[in-house]
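Comments concern the structure below.
Yeah, one chain of the complex is gone here, protein chain that is, but the others are all in their spots.
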């Protein structure tokens, strides 16, 4: 049940983020479907392949394909930019929802499959960032995951919280979902960054003098 | 039997298209084999992984590897451009053959595995365009699938015809094969395009005034 809700949320959010990038790049109708579907289902597919789970499960979600199809079709045909200004920026927000939902779902899958913590982290990061990376590579953009503001680290956080058994209940996972979205958006807004090596070496050098 | 014929046609066509790109980019002998083999077998491999079919099947086609090896070796050593002018353009034609053969084959695999229509479409598109996309990404070119003229949509057409049970007989599939090749080449020659969103919005706006 939890997995299904996370799946619907993540799929719709990543589908929308893919469609927004496609519209932004002025792709045609097929391009919107291509980028929408690969972003929405790429993460789950990569997770299943990388964790060795039965890929056929991915194809048995006909309801989810239908939801994504309707969402993408509406996005293409409704002139929503007459009402929303700067709708391209919403792409970052929907990507954050997808990142959070899929990171949590990926971690839950890895835990359910009985994998140790490293696999939970990799599963969470790959699931959460996989769809978006395929989207960005197909659109010829620099992957969000390599941007300066903290991104995949929040998937690692989710993996640790789940892998160490801190959050297991439905409501705890929902809190975690909102938390990761919030942290990601704060990272973008306030340009939060991890230390780079030159930051570290400057810090070390200050002891040298 | 049908699958094997489609497999030989698709493998040779994509192998040649890969080799032509490699020669065009002035890669060495290994580059010709690398691009030829990845284009020829990448589509089938991606299909098997994505549809959850046993990958070992891909490796049991020794005859096919031999055919591809001989084709690529001949292409490298025979100075065919003394006889053909503008041979680079043939790459688009061989790619169209590969697209058509592999799209049909991918759809047949998905149907045989008992998957629903969305999986048949995805299987067809990924199989038909997978090898070519790997080729273009490796060669640092913009993937054909993202060009303006209609490309992957013809794989979707093939998937619908097969997934809805319209074509099942061998001769029907061969007609479909030729049809998709023809439609793809017409798309290139006459620059057929799908509507973009700005086309659509212009159309909608005309009602607004």
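Chains here go by letter, A and B, matching the order in which they are written, and residues are numbered from 1 within each.
Note that in this section contacts are C-beta pairs under 8 Å (C-beta built on N, C-alpha and C of every residue); 3 or more make two chains touch, one makes a residue touch a chain.
In this text the structure is predicted, and so the values were computed from the model without any measurement.
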Residue in contact with the excluded chain [from A:119, A:138 or A:180]: A:119
Chain not shown: contacting residue from A:134, A:152, A:173 or A:188: A:152
For chain B, residues in touch with the removed chain: 23, 26-32, 34, 37, 41, 45, 49, 54-56, 59-60, 62, 65, 76-77, 79, 137-138, 140
Touching residues on chain A - with respect to the absent chain: 49-52, 113, 115-116, 118-119, 122, 137, 142-143, 145-146, 148, 150, 152-153, 156, 193-198, 200-201, 204
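Keep in mind that, in the parts below, only the chains that are shown with their structure count from here on.
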Chain A onto chain B, rotation angle from CA fit, given as a multiple of 5 degrees: 120
